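Okay, handing you the structure first.
Every protein chain except one is present and positioned as in the full complex.
All chains are identified by letter, namely A and B, in their written order; residue positions are counted from 1 within each chain.
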Amino acid sequence: MGKAGLIRIAVILAAVLALEIACRTGAVPPSAVVPPSAMLASVYEILTTGEIAHDLRLTLTAVVIATIIAIVGGFFAGLIIHGLPRLRRTLAPLLAAYYAIPHLAFYPLLIVVFGLGLGPLIVLASLLGIMAMIIATLDGLDHVPRVLLRTAAVLRLNRWSEMMLVRLPAAFPHLLSGIKLAFSYAFIGVVAGEFILSTAGLGHAISFAYDNFQNRRMYGLILIAIGLVTLVNTTLLVGERRLLTRRGMR
Amino acid sequence: MRSNEAIQPSVLLRWGDGLLVLLAIIASWQALALWGGSDVMTTPIETVRHAVQLTGQSRFWPHFRETATAYSVAAIVAVLGGLLMGIALGAHRLTGEVFEPIFVALYSIPKVTLYPVVLLLFGLGIEAKIAFGAMHGIIPVTIFTLNAVRQVNRTWLRAGRAMGLSPAQSILHIVVPATIPEIVSGIRIGLSLALLGTMLGELFASKRGLGFLLMSAIDVHDVRTIMAIALLISIFAWAMNAAMLAIDRRLHQRI
Partner (left out) sequence: MTNEHVSFRDVEQVFPARGKQDPVHALGPISFAIRPGEFFSVVGPSGCGKSTMLDVMSGLTRPTRGQVIFEGSPLDGTVPDGIGVVFQEDASFPWLTVWDNVAFGLRRRGVDAAEIRRRVDYALSFMGLAAFTKAYPSQLSGGMRQRVCIARTLVMQPRLILLDEPFGALDQQTRLLMGDELLRLWRETGATIMLITHALDEANLLSDRIGVMSARPGTFISIVETGWAKDRDSTLAELPEFGAVSSRLWALLRSESMRAMGQHAASRSSLAGKAA
């Protein structure tokens, strides 16, 4: 690890330590922040008692379903839009403005339509994730080097082979970033929805703990949520790094 | 490759396309509303009518002011803070290398889970919403500014020195023009995310603002109000984004 990496770890450790001291000495009241050591202890308790298992299962189910919908739907929508330049030009303003609109404002509406439960969460999360995948697919297909397509023509590949053997492999790094983003968005969508209004799930557990002044537990749950996302993100990132290194893009 | 997109559609055609998208959205909205019934969704015309009516009521404006104030302050804090941090981190290489991954990590964690922490720190008032909005917005502005400053071509600076520019002149005539397009992109994303953060704050544990109106409309199953407010927020977000995008594109065209 380089010098910057070591300093980074030192900075983070120092920040955590400072927070610990501030909490222990009462500079930060326990009604606001509990000490990091207590947060970790709380994570341990919650995970070992397994009390969160049900909520976690619900949240992950919604996230996984939404991510799959976003990835598959976004990929095929991207393929179609890429194949139809006129449609793409027409949709351009929509693509550009999509993430500017706070989709969460529509969550209440989705509850009215689908009722409380997994339904509105999955819809909200898929809606958030799908555009990332569409844009990544378009981006990937746009950036296939022309010389590779010319090579495909010299080798007389038909359209299907060209797509499967040249375009998609060449676009794969972009698709992978799309997958990563789709997951992130889906997770945010589900947890935000649960958090605002729902009867179960990780987000709901956090807001329930907040409402009931269970700070220790709340911080433990927040750490679990962040840890979960970081775990998935890091896994995808490691895969991406490996791929990019092999391709000499890093 | 995209810059020399040969067939530049005429302005008229582009407006036509935009209109087409708008019509398609309105048509599918109308169809959904008719299919679902007024319990589920109101039609476009009803929604607009109700939105107009809502904005005519005096009880609407304090909530609007609350949201507008929270968002404006959050946006200002996000942009100024992001610029300052981005410049500081971009100008000093090691500092940038130390902190950039931290910001990128912060960018990708679901900040929504941190809202209770913000509430505990800032209380239940407008400050929490501002803080949460600013938290969302500041990160993209920082990351984009940092990268823009870091990627200023050293050769340009050397060329500037060779032409006898003072450090101040170098910043004014080289660094600023070179970084502005990227920074504006970052600000555009930051403004959108700050709005999202402010809205999130209002939807959860808030007693005032448009988000609060949305949540209280759910309690009484007031679909008309939900739709009308969602529409108003969307139009505002879209308009702001369109304006920023226009500036953004204009700046990027030169390069």
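One rule holds in what follows: a contact is a pair of C-beta atoms (placed from the backbone, for glycine too) under 8 Å apart; a residue touches a chain by one contact, two chains touch by 3 or more.
Quantities reported herein were computed from a predicted structural model and do not represent experimental measurements.
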| item | value |
| --- | --- |
| From A:161, A:199, A:212 or A:234, residue that would touch the chain that is not displayed | A:161 |
| Hidden partner chain, residues of chain A it touches | 145, 147-148, 150-151, 153-157, 161, 165-166, 169-170, 172, 245-249 |
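Convention: only the chains that are shown with their structure count from here on.
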| item | value |
| --- | --- |
| Rounded Å distance, chain A centre to chain B centre (Cα mean) | 19 |
| Complex contacts: residues of chain B adjacent to chain A | 1-2, 9, 14, 17-18, 20-21, 36, 39-41, 94, 97-99, 101-102, 105, 108-110, 112-117, 119-121, 189, 192, 195-196, 199-200, 203-205, 211, 214-215, 217-218, 221, 223, 226-227, 229-230, 233-234, 237-238, 240-242, 245 |
| Complex interface listing, chain A residues touching chain B | 2-4, 7-8, 11-12, 31-33, 89-94, 96-97, 99-102, 104-109, 111-113, 142, 184, 187-188, 191-192, 195-197, 203, 206-207, 209-210, 215, 218-219, 221-222, 225-226, 229-230, 233 |
